[in-house]
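Before anything else, here's the structure in question.
For this depiction, one protein chain was excluded, whereas all remaining protein chains were kept in their positions.
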Amino acid sequence: MTTADPTAATGTGAEAPDACSAHSATGEHGYTKDKDAHLRRLRRIEGQIRGLQRMVDEDVYCIDILTQVSASTKALQSFALRLLEEHLRHCVAHAAQDGGAEMDAKVEEATAAIARLLRT
Amino acid sequence: MTTADPTAATGTGAEAPDACSAHSATGEHGYTKDKDAHLRRLRRIEGQIRGLQRMVDEDVYCIDILTQVSASTKALQSFALRLLEEHLRHCVAHAAQDGGAEMDAKVEEATAAIARLLRT
Amino acid sequence: MTTADPTAATGTGAEAPDACSAHSATGEHGYTKDKDAHLRRLRRIEGQIRGLQRMVDEDVYCIDILTQVSASTKALQSFALRLLEEHLRHCVAHAAQDGGAEMDAKVEEATAAIARLLRT
Partner (left out) sequence: MTTADPTAATGTGAEAPDACSAHSATGEHGYTKDKDAHLRRLRRIEGQIRGLQRMVDEDVYCIDILTQVSASTKALQSFALRLLEEHLRHCVAHAAQDGGAEMDAKVEEATAAIARLLRT
């Protein structure tokens, strides 16, 4: 998808190791530079949910509503996959360079997030 | 979940057999009487999607965003399941009483909708 | 998929109303006549699972194993969808003709089964 900025990826900056933690001082994560694309996707999904409300309100046929629900769910999962890809590329990779316990924790956390996505 | 209105369920009225078709003259489907509950659910999901936009905008940690995506997907699927249950209770049951080809078509249509939900 | 046997569907026979209950006297359900096709599908899935064991045993690359897991899961879900379609066509339709509480129970039961499939 996106290519990692080499300076960010090698973690030479002072704030770099923090950028992927849950408590980032800079508030910058792997997904930060694709923010606009993410917000556009989410606004489109919001539009789909409002579309569903209109469909229910106008008594549209149930099966057609279910088709639209499937489309919205798929769009949410695509969004999740992009976020996850950037997280693996930046945050998990970062932790890998630090190695050890930090890396293990990041991988466990990412796997738990994938498990939650799979369960829904 | 909900109990079928007996007059609707037995299909004695003139418009009853139409009520479940994709081109309902009356615009009334199985879910119509739970409309308010459905709209409330959808508005809550819309709020979750707007919450996701805030999270991205405020550079919240990726994993926390993914957790919220899972919650929204689960909420969408719960909505779909309720709609589907009412559809089976009213529309498929209706078709069953008419029997034959209409019934086969309704079951195939419902199964295809379930398949789409499963694939997402 | 399959077309309902009209005599079974209209429930004129003595054992017909029982055929779809959990405690069928005759041991005959909606899926009974497609038994051979179901067994063939399941044997193919069993072969896929044994293939997975071989892959692990031969140290095949993880990603290739995951691809095979996805294929097996998809095959299991296709099997479930066929079973569900026949269940709706025979058992739920049957209950619809009897109407009332029996029908409600069948629809709730089917919806719960769909929810379990969705959650996995």
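For this structure, a couple of remarks:
Labels A, B and C are assigned to the chains in the order they are written; within every chain, residues are numbered from 1.
As a convention for this text, contacts are C-beta pairs under 8 Å (C-beta built on N, C-alpha and C of every residue); 3 or more make two chains touch, one makes a residue touch a chain.
Source: prediction; values computed, not measured.
By the touch rule set out above, chain C reaches the unshown chain at residues 21-24, 27-32, 35, 38-39, 42-43, 45-46, 49-50, 52-53, 56-67, 69-70, 72-74, 76-77, 79-80, 83-84, 86-87, 91, 109-110, 113, 116-117, 119-120. Although one chain is hidden here, its contacts on chain A can still be listed: residues 1, 3-4, 9-10, 77, 81, 84-85, 88-89, 92-94, 96-97, 103-104, 107-108, 110-111, 114-115, 117-118.
Rule of thumb we're sticking to: only the chains that are shown with their structure count from here on.
Matching the C-alpha atoms of chain A with those of chain B calls for a turn of 180 degrees, to the nearest 5. A separation of 35 Å divides the Cα centre of chain A from that of chain C.
The mean-CA centres of chain A and chain B are about 27 angstrom from one another, to the nearest whole unit.
For chain A, residues that reach two or more other chains under the stated contact definition are 119-120.
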